[in-house]
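Heads up, one of the protein chains got dropped from this complex, but the rest are sitting where they should.
Here is chain A:
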Amino acid sequence: MASQKRISKELADCTENPPQGMRISLPNDSDLHKWHVTLEGPSQSAYSGGTFGLFVTLPPDYPFKTPQITFSTRIYHPNVTNDATGSICLGLLKPEQWKPATRIRSVLEAIRSLLVEPNPDDPLEARIADEYKNDRKEFEKNAKTYVTRYAKGTPKFEAVPAAAAGGSDGVGDSSTGRRAN
């Protein structure tokens, strides 16, 4: 229904004036509901020098339903699952906190801030969160190793995010369910 117009407008806005350190593209020009985002690791973070891919999937009922956003590039971060699904734990993306007036731009900006300042108190990877809190040096070393190993060059958008296959269940769902030990 109404979502087409809103999505076109958001897409135009994000391509003309992209959020800081990001590039937006459509893998398939006829499908406005799937975006690829290339994100440069912020210079003031451990991810500096890396280039990360993000899958953005907008559900049919967007903007009433939460967009699904996952990393396509492996990243060592307390709030991102340390696996191929790359689920992100972010308040904005939780279904009960999502507001239809929220823009994809703000979500992407929030994800970028999460790279600058992880939120170890609401972790998806408890071990990495502990390390971030108690041994920052070791954390930064590991994060940088991941950058060197996975985040050099143009990001690949090969893996199909698990969440993209489903309909209404948002990333928020998978992130709450996956709270690690």
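We take it that a contact is a pair of C-beta atoms (placed from the backbone, for glycine too) under 8 Å apart; a residue touches a chain by one contact, two chains touch by 3 or more; residues count from 1.
In the analysis below, contacts and distances are computed from a predicted model.
Missing chain, UniProt name from the options "Rab GDP dissociation inhibitor", "RBR-type E3 ubiquitin transferase", "GTP-binding protein ypt5" or "PAS/LOV protein B isoform 1": "RBR-type E3 ubiquitin transferase". Contact with the undisplayed chain is limited, among A:His33, A:Arg103 or A:Lys133, to A:Arg103. Although one chain is not drawn, its touching partners on chain A can still be listed: residues 2-3, 5-6, 9, 61, 63-65, 95-96, 99-103, 106, 181.
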